Every structure is written in C-alpha cells, then in structure tokens.
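As structure tokens, the structure follows; a few thoughts come after it.
Missing here is one protein chain; the remaining ones are kept as they sit in the complex.
Moving on, here comes subunit A:
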Amino acid sequence: MSSETDSPLLLTPLNALHRELGAKMVPFAGYDMPVQYPLGVLKEHLHTREQVGLFDVSHMGQVILRGDGVVDALEKLVPGELKALKEGRIRYSFFTNDQGGILDDLMIANRGDHLFLVVNAACKGPDIAHLVAGLPGVEVEYLGDDRGLLALQGPVAATVLARFLPEVATMPFMSMVSASLKGIPVTIARSGYTGEDGYEIGIDADRTEDVARLLLAEPEVAAIGLGARDSLRLEAGLCLYGHDIDTTTTPVEAGLTWAISKRRREEGGYPGDAIVRRQLAEGAARYRVGIQPEGRAPAREHTEIQDASGQTVGEVTSGGFGPSANAPVAMGYVTAANAAVGTPLSLIVRGKALPAKVASLPFVPQRYYRG
C-alpha cells in the first residue's frame, strides 16, 4: 500500500492533529499518513460501521476544470456519462488508456460553472498532466495542498453533520453543495468509500483542522486511519487503484460497466472504447470477483488462485480480514469460466491449497442514503 521514496514526505493539514491523537504514521503515496490511532484497525473499522468515522483524505487530488465545452472534452478521457450529469451531482468514473486499461478512478462533480474532480493521491501527478494534455482550452486548476478533504462515514454521519448543517440530512447520495460550517466555507458531497452513508468535506487547508476538531468533539465520532479505510472498502467491494484496478485491467474485467451509460457504450469516444465495446459484446477473458475463503486464514494480495483441478486461474488483488464480516475476505481476478458466484477455488497460502469460493460483492450490505 505504501510507496517509499527518498524525497521528504508531504504533510496534510491534519498532520499535527494525527500526532496529537497518537496515530501511527506511515508513508502513503508520498504523504505522512495515519495508518491507525490508539483504538486500532479492528475497532476503528467496527466503529465506522456502527457510528461515525472521520478520515483525513487530504492526500487525494482535488482538481477544478473550467472552460467552454469542458464536459464534451472530459468525455474524451473517461467513459462516464457527463452530458447527463446534472448540476450538483457526482459521478464515479475512470480515465482509460488506448487499450481500455484504467489509468485512475475518480469522482466527477458538476458544480455549475465548473467540474470538480477528486483523484487518487498516488496518481494525481500523471492525472493532471493527462488532463492538461487531453483538454486543450480547458483551465486545469489543481487545488494542491491548499485544500483539505475529510470523509465523515458511518450510519450516524448524517445525524452528526446535521447538527451543524440541518440541510445535509436529506442531500441525495452522490450530490454536492457549498455550505458554511460554523462560519467556515466548505463543500459537502454525500459520498465516500466505506460502503456506509457519509460525506466528503472540502475545506481550505488552514481551516481543515478546525473542522476536524469540531467533528471529533461530537461523541459518536472517532478518528479512523488508512488501515480501517482499506478493510472497510474491501468489505464494501470497492476497488483500490493500483491493486484491484490498474492499466492492465479494463472496466469490463473489473466489473465497473455500471459506470458506463448506454449512450457511452454505444457511442464510445473515449480511449480504448473499441476494446471495451468488444468485451461488452463478447465477454472478457477474466473478471474481478469476490472470494470467500472457507477457513479463517486470510489470503493476501498476490495469492495464487487455482481451480478444482489445480490449474492457476487467477490472483488475489486485495485480501485480508473483514472485521464486520468476521471472516477473511478477498477480491481478485479469475478466468471467465471460474467467475460465477459459488465456483469452488483454491487459494495457495504458504504453499497450502485452502478452499474458497467465488462470493457476491459486497461482503457487507452497502448502506448509502436513498432518501
């Protein structure tokens, strides 16, 4: 998960607060980030599913796109349906390459006079270069480390945030507004990456700690680190870029075709569209699936997957212990013939073949706000 470099680590606006809270800090995507707090990964995970977790996601890249024809232009880089994206709404999409591989996954919000993007921390440099090169005439403004981003996630998130901003309680899932939280200008998106209801709150860097402290003072809110963020998203069946999706996986193989509208499937017009269209019509050679080990041993990333006859049919791309599932959980790619839910598989863990089967995703029900 971490990427070690020789260059000094970047700090988010909450770095001092993480240390004050006793976080264990690790390098992640070039940033000094909290992997866990004294509560520990297991309890942080369960707390988020039962109450509310506050995550520092300021390392992610926030980008504003402005200019005439920006929607048409961005549709040339992503297969997402942007023309039908109403003002105030957010869509999940991905940058593709000419082979239909995924360069990064991202959120795109229509903010009326501009588009607002959130991209992965590890990809933001190349993403911005890709946007600048691919969108001539469009102003690409990277908000950089001037802007913080917090995620407030969990079944009580709406109750907590509504104490400050009553109007957020009924915000639709995947919508975004501007607001003033105790006088601090913020953007609020009803979105997240834990499978729970929740919000992502954008704040100027110099006020991010103020907002974090206001939220942490609420009794239901606990600070949650990257460790639990990973186990939460894995249980929710959500892809982690660089692990479950990358330049060698297509949206069809990754099971992300729900994010490509009928019009975009038919019209194409994004990098790799011919390959995606062919895989949609004929099927792909392999698919991302959920994997449920039958025993208690977790199967980690890169674990070899075999079929009943001992043939290698794939590899685990994310795997670990799911605290809410109270069992090991994994995702990985298997050949199309082995991708049906219930298919028996073997996971080769420390030289032993452990029984598992293809499981439907997510491992725990997603609980997004549906009004």
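Just so it is clear, contacts are C-beta pairs under 8 Å (C-beta built on N, C-alpha and C of every residue); 3 or more make two chains touch, one makes a residue touch a chain; residues count from 1.
By definition in this document, contacts and distances are computed from a predicted model.
Student: If you had to name the missing chain as UniProt does, which of "Glycine cleavage system H protein", "NAD-dependent epimerase/dehydratase family protein", "Ubiquinone biosynthesis protein UbiU" or "Aspartyl/glutamyl-tRNA(Asn/Gln) amidotransferase subunit B" would it be?
Tutor: Of the names offered in "Glycine cleavage system H protein", "NAD-dependent epimerase/dehydratase family protein", "Ubiquinone biosynthesis protein UbiU" or "Aspartyl/glutamyl-tRNA(Asn/Gln) amidotransferase subunit B", the absent chain's UniProt record gives "Glycine cleavage system H protein".
Student: For the full complex, which residue in A:H18, A:H45, A:H59 or A:H243 touches the chain that was left out?
Tutor: The single option touching the absent chain is A:H45.
Student: Have a look at A:P13, A:G227 or A:P251 and name the one touching the chain we're not showing.
Tutor: For the chain that is not drawn, the touching residue is A:G227.
Student: Decide which residue listed in A:R207, A:R300 or A:R367 touches the omitted chain of the complex.
Tutor: A:R300
Student: Thinking of the whole complex, not just what is shown, which of A:G61, A:G101, A:G154 or A:G320 touches the missing chain?
Tutor: Of all options in A:G61, A:G101, A:G154 or A:G320, contact with the hidden chain holds for A:G320.
Student: Where does subunit A touch the missing chain, residue by residue?
Tutor: Counting over the whole complex, subunit A touches the hidden chain at residues 35-36, 40-43, 45, 227-228, 230-231, 296-298, 300, 320-321, 323, 328, 350.
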